[in-house]
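Pasting in a structure now, in structure tokens, and then I'll have a few things to ask.
Note that one protein chain of the assembly has been removed; the remaining protein chains are unaltered in position.
After this line comes subunit A, so read on.
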């Protein structure tokens, strides 16, 4: 699986199948050929609608071109008036929620009209046996506070996405903080401060993080399959129900609906301000189709999100839920997300395994240096930008390698002196020199050795991962199988650390994919995209 800003073209042309196969292809009626194309900046959450959009295009003549980006990042861009996309200006945006956009200066003026298309609350899925043990299986009242107690007293662990990168984690963070504050009204800055210690304890149970809700579900399933399960999963109801239906788990998760409330995503298809006449009409036609009972039923059946049109239903039925008030203030929200990154979450420990073989000489090495530097300074800009830079308490190890791994350089981002540590790191990055072969697996073995050495008795608290950036085939040292053997000899806590591989230059994609699969990591592609952007995206997974 590769990632990055991806583009999915959804068109309604059925020209190649203008036969009896038309119906089967989803073009139920020989609808108009697409005469309008809507360019949409979207969250990866709506990617699962692509087949439905293709069908809709056949009926409405409105094609949709989706370009994906992180929710908070995308919204900050739109709020700042930046609508430039790969193929021209965006006509619309489609994220899981517009809440963050509405908080932003300029966010509301960017919207012409918005239509919620489906609904899914962020809830908790729990392994059936654990749910049984915790007394959560009988449908009784479970609150976020109960989950907190389970973390503190029963060692309950869970996966949740990074709030700076993904809307489900963002919603969960706001929801959990509001529920803990238990004021009955919208969260204020002083409430966040007050419940900080409880939140830190709650998040000590977060065993897996991720930059996207979909990948989180896959990671959860993989951990479970390998006998190193996590107890629960904080995610959209739809993702949990889909995971249950996929057969990827031995036993379906018990869906726990926190009685003190949830934050619900409503997926508003949002036409941006000052639309062209064409975009307006296209939007109107598309929305009419998407909110029709037939399409709503298809959405419910296919994505397991709750429909918004009466007459369509999610089956089996799901309970109505209490909605937690969402903060009115961007300051409160930004403060909470920053606190999460810097103080509340388990800090990250990352080894960057960096190819400085001969082929990296020149432009490539310079790009690598720039990309790493971008993570060391305070971004000064968006919330996403600031959560992507190295955070307080975090440990970053640089492990350059060529024929052999070089001496590792570890930087601990001490609270209060993150800037100094960042400057030291930048200096080390500036000193990197290229030369020699590509013995990537020897270097990876060394990386896991460092992760193991880095653990101290009291410290089970870091979320560990490895980033491997290499620009060519491995041509020295041990091979993938040899690395796999060394990994199985490590203690579980270390062996679980995923490798995020970065395709660059002439990387061997199949092998990098195999490596990511082996370690429960993910492949990121920096061949078409800036290395800096890729490094930023990976931050969501660390």
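Operating definition for what follows: a contact is a pair of C-beta atoms (placed from the backbone, for glycine too) under 8 Å apart; a residue touches a chain by one contact, two chains touch by 3 or more; residues count from 1.
By our rule, contacts and distances are computed from a predicted model.
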| item | value |
| --- | --- |
| Record-based protein name (UniProt) of the chain missing from this complex, from "Extracellular solute-binding protein", "Succinate dehydrogenase", "Sugar ABC transporter permease" or "Putative tricarboxylic transport membrane protein" | "Extracellular solute-binding protein" |
| Touching the absent chain when the full complex is considered, from A:129, A:154, A:301 or A:323 | A:323 |
| Sole contact to the chain not displayed, among A:273, A:294, A:404 or A:417 | A:273 |
| Residue in contact with the excluded chain [from A:188, A:302 or A:527] | A:188 |
| Touching the absent chain when the full complex is considered, from A:39, A:59, A:99 or A:462 | A:99 |
| Where the unshown chain meets subunit A, residue by residue | 99, 102-109, 111-116, 119, 141, 179, 182-186, 188-189, 259-261, 264, 273, 277, 280-281, 283-284, 287-288, 308-311, 320-332 |
